[in-house]
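All protein chains but one are shown at their positions in the complex.
Every chain is named by a letter (A and B) in the order it is written, and numbering of its residues begins at 1.
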Amino acid sequence: MTNWQNLQPRSFLEASARDRAIGLVDEGSFTELAGPFDRVTSPHLELLGDAVAFDDGIVTGIGRIGKTPVFVISQEGKFIGGSVGEIGGAKMVNTIKTAIDFHDDLVAKYPDLTDEEKPVVVISFETGGVRLHEANAGLLAHAEVMDQLQKARGKVPVIAVIGSKVGGFGGMGFVAAATDAIIMSEFGRLGLTGPEVIEQEMGKEEFDASDRALVYRTTGGRHKYIMGDANFLVQDTVEAFRKQVAELAPLPVADFEAMRRIGSPEKVENQLRLVALAAEMQPKDAVDVWAKAGNENAAGLLDVPFAEFMSTVKRLSV
Amino acid sequence: MALHTLELTLEPATAAGPVKAPTHIGVTGSSDLEVLIQPEDLSGKVSVKLVTPVTGFDALWERVLRKFIDETSLSDTRIEINDNNATPAVVLLRLHQAYTAANAA
């Protein structure tokens, strides 16, 4: 097992799904559920003759931060781009479901439980969404995860952490958007339609997916933080992500409701104001919007060191 | 075009015993592989089950695994591998990492 202490200062971007799962909770507290020794591999990939993984590319389990039980889901981008198929999807669904059931049991047994003693779910996204090899099962899994997120709402806070190579795109971009709080690093990316798909559908003039600077400027952590799509931006270390999760974990569930970007009439109105702003501004680049948010040297924000970015950036409010 | 499975039973020249603890290492990424390694009473032998999309390399796999067993004198151990077209260099590196981790655990 990976040494937890060594893991903390390491790059979150470099960390495998399992290392992230272990490192995001307290030392020695992670127990993997449906792990590699259970050998639940994808039956679809096997039929297609494609390589399989003992964990189907998703690590699930439970750990603890302080007094808070933390249910962890962590996606591995190196295995078929972190794509979600039937097995991995079922692991996600059942992890959230277990967290909700656990919450309900606890509350029934111990009515005076404090907020910090109630469970949370943390999802470390690294995925392009549905695994095309098993598209129907994968899509269904997305719908079931969404269903579980709705059931968790108001009971079990769900926190998204995004700072891995693949980012969170496709159907899983929707799932991430539907969580209660989003923590990103500047290397994280969040979007619905992936860059290559936009280029394919709309043409290279509209969006050049090989221009990685453009891709990060429109989907990366710094942009998402300015836009309010991400609640928190942290340094690229396992420790920085863990500490941010640890700050959130003991909060009352009502506090999470305030962090949501969607999911209430007020949030919808806010989103509509953003759409109206975009229609009015007709921005040619993300940097135009950063300037609109009040950042004087908007283009310079791209390259300034992290600490300087955090101390000077102005976030968009509409 | 289903996946190719290769099962081997190997015996070390001198048996040094099994690994200490069941261990998993690696990711089935492109040109990479994952290894499950665990102690099991196999009358001094090592059993290997390998799953890979690539065919035509059975003899190479056997030589690589034979070298690993010779280098470690491993016995009474079960090894399972999911491969995605790793080169012999990567295979040996991951096997040794699994061996080191399994004995450190």
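Here is the rule we use: contacts are C-beta pairs under 8 Å (C-beta built on N, C-alpha and C of every residue); 3 or more make two chains touch, one makes a residue touch a chain.
Heads up, the rule we're going with is that contacts and distances are computed from a predicted model.
Name of the non-displayed chain as stated in its UniProt record, restricted to "Malonate decarboxylase alpha subunit", "Sugar ABC transporter permease", "Ferredoxin" or "Sigma factor-like helix-turn-helix DNA-binding protein": "Malonate decarboxylase alpha subunit".
Though it is not drawn, the left-out chain touches A, B in the full complex.
Of the listed positions B:21, B:42 or B:90, the one in contact with the omitted chain in the full complex is B:90. In the complete complex, the residue from A:30, A:54, A:125 or A:216 that touches the missing chain is A:216.
For chain B, the list of residues touching the undisplayed chain reads 31, 54, 57, 60, 63-64, 67, 85, 87-90, 92-93, 96-97, 100.
The omitted chain makes contact with chain A at the following residues, 10-11, 13-14, 165, 186-187, 210-214, 216, 220-222, 302-305.
Heads up, the rule we're going with is that only the chains that are shown with their structure count from here on.
Separation between the centroids of chain A and chain B, computed from CA atoms only, is 34 Å. Considering their complex, residues 1, 16-17, 35-37, 39, 41, 45-54, 76, 78-79 of chain A touch chain B. Considering their complex, residues 1-3, 22, 24, 27-30, 32, 34, 36, 38, 51-53, 80, 82-85, 101, 105 of chain B touch chain A.
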